[in-house]
Structures are given as structure tokens and as C-alpha cells.
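Please read the structure below before turning to the comments.
Missing here: one protein chain of the complex. Every other protein chain is in place.
Up next is chain A:
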């Protein structure tokens, strides 16, 4: 708000008449000033801004006018009007900042529009209550965000409202039939329509449940699994699927895998923090052979020796997997040894994480054989396993050869300090070699006149 006197300073000389004529005008628009009469184009733009919903004129304007409109347009306009009309810019930034406090646009590829649409869709899905919320709310968002949504990071999926249990037994039978149509949001209606979706992060859990805590809220049901699996199959552009901490057991895992076999674009699969056992692991082994997965994360599941053997078998034949994370499972020595043997014939895997698997000396010995031979394995993590003296010595002996390991994590492995330090030295030597190699590779592209740092 500005308060300006309409008379110029010279008018003070006029005396009591001037005092009577002087009025204080308080303008609500900081840009308004009596001295400058707004031009007709400004007035038009203001009216456009005011009536944008009914008459969206945007394309015909000049870039300066477009900027002005973006600055002054109300962020609460419906997306049907604005989504396809206004490109990425200040307007979407204002929308984001009005809606959410923390806006880190670098996570969304530095595009405010993408951030707004993705977060908006995520919000709608997260607040979707089965049988209460109309799916249309989701579907009507789709045409607006189809081109911009690349990632959906959904952090909660609400279960249906719990109806009161009636004591009449007849009614309960009826209720069972007339139960909820879906246990959580059905992605089948959404995923095939999002043509640009590349990443899907899902957790079946409820945030802020308060006193209404139930374990069911943190579990994915079989029906959900089925619908999700079908939806995933229909989404042809999905590159990353992360379904963690959703109480997925073998059955659900198998169902999901069944639908993910031969998926054209899936490259990363993350089933961490679930309850996948050996059968699920076997299914995933099958998936490894029949898809082009690059990253597999099965951290914190229940995989034991047979599962490990299945995965190892798939690994020995696989040529696309770059990173395998089997941390916090129960592989034990048999599983570990199986993996080691598989790695002898695998030459694409770069990262292997076997931390916290109750793996001991024999596995270390097997892996040390791999280290000597393999030249693609770059990072190996055996932390929190009781490798013992034999394991340590085997690894030391392996590292004394020329390996390609640039990262070797042996924390809490009960390995001798000296061995650990020796291995670390070798690893650092390898790291520096790698850096030099990278610098040399970069050199031809660098201008010879400028100095190298």
C-alpha cells in the first residue's frame, strides 16, 4: 500500500486551499500511481488476468505481456485452464510456493511446472480414499499432466475406511460381498494414461495415523498387488519401480514379477524392506534372465540360501545387471558362496552389496577368488558380516593382486586392523589410478593452452 498525495510539492505554497484540496489516496496496488496513468494495454492485461478463467487469452500475447500475466495470475485457477496454456515459468513457481513450503526445484529437473503437476497428482493419490473419493478427481488431472509427469513418488496410500462391525451375522455375510471395491488406490486407471511416467515410487503405508494404528495400514493386499501388477504391465515407459516397505511376501512378489517379465523399459527394481523369501527370490531370478534390469535392490528381505542360489544362477547368465544389493538378508555362507561362484562367470556386475547377511569366512574366500579374476567388479560391501581371520587373509591376498576394486567396505567384519588398512591402501591406489585414467580420457578434449588444475 502506498499513500501518495496527489498534489506536487509546489502546491504547498498555495496555503489553506491546498490543505483542503489535498487528499491521501491509498492504493492497493503498489504499481499504481496517480502520476502515471496506466496504459490501455496494462488495463487490458489486468482485465485478462481478472477474467482468465472464462476467457483465457495467452497465446496471442507478446512475451513481455505473458510475463506480466504470469506474475499476476491467480495461482488458484483450475488446471484445466492453465495447465496446457501457460508454459513453465513464474506462474508455476508462484503456484508451488503458494501451496508448499519447501520447493527444491532441482529434484524435478528444474521445471516448476513439472514440480507442480507431479506434486499435485501425488497429493491427490495420497489423499485418495477408496470408495470415498471419486476416481474422476484423478482422471481429470491426467490430460493436464500427461506431458509433464515423469516421476511419481507416492508416500502413502490410504486404506478404506473401516466400517463398524455389525453384530448381526447375516449382515456380515452381505458385507463381505459388498466389501470395498479396492483396498487401496487402483493404479490401473492411471498408469496407462501417463505416457511419460518413468519412475514410480510406492509405499503402502499411512502417515499420521495417530491412535488409529493398525498393522493393516502398512500392508499391501493381494488385490492391490494384482491391480498394481496389471497397471505396471500397462505402463510401457516405466524405468524405475520402487515398491518398498509394503509387506510384500513371496506370493505378491511372484505375482508382480509375473507381470513384469519382459517389460520393455524397466531398468531398476527396488523391492527393499519387504518380506520376500526364497520363492520370491527365485521369481526375481527369473526376472533377471528375462528383462534388461540394471539395478536390483532386495535390501532387507528374507532371502536365504536357496533364493541366493537362484539369483546367483540368474546372475551367471545375466549380462545387463550392474548393481545388486542383497543387504540385510540371510544368505549365509552357502548363499554367499553360490554368489561368488556365479560372479566368476559374470563380467558385467559392478556393485555388490552383501552387508549384514551372516556371511563368514568361506564366502570371503570365494569372493576373493572372484576379485583376482574379475575385472569389472568395482565396489564390494561386506560390512557387518563376521568374516573372521580366514576371510580377512583371503581378501588381503586377493587385494594384493591387481584388482579393479575402488570401494571395499569391511566395517564391523572382525577383520584384522592391519589387513583392513592394507586393503584400504590397495583400494586407494586403485582409486587414484582410476582418476588418472579419467583425467587422461578427458585430456584430448581440453584445450592445450589452458593449464590443467
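Here, contacts are C-beta pairs under 8 Å (C-beta built on N, C-alpha and C of every residue); 3 or more make two chains touch, one makes a residue touch a chain; residues count from 1.
Rule of thumb we're sticking to: contacts and distances are computed from a predicted model.
*Asks:* Considering only the chain that is not displayed, what protein name does its UniProt record carry among "Proteasome subunit beta", "Exosome complex component RRP41", "Dynein regulatory complex subunit 2" or "Trafficking protein particle complex subunit"?
*Replies:* The record names the chain that does not appear here as "Dynein regulatory complex subunit 2".
*Asks:* Out of A:113, A:148, A:244 or A:282, which is the one that touches the chain we can't see?
*Replies:* A:244
*Asks:* For the chain left off this view, which of A:233, A:273 or A:309 is in contact with it?
*Replies:* Counting the whole complex, the residue in contact with the absent chain is A:273.
*Asks:* One chain is left out of this view; which of A:300, A:341 or A:396 touches it in the full complex?
*Replies:* Answering carefully, the residue with contact to the hidden chain is A:300.
*Asks:* Touching the missing chain, which residues of chain A?
*Replies:* Those residues of chain A that touch the unshown chain are 215, 218, 244-245, 273, 300, 450-451, 453.
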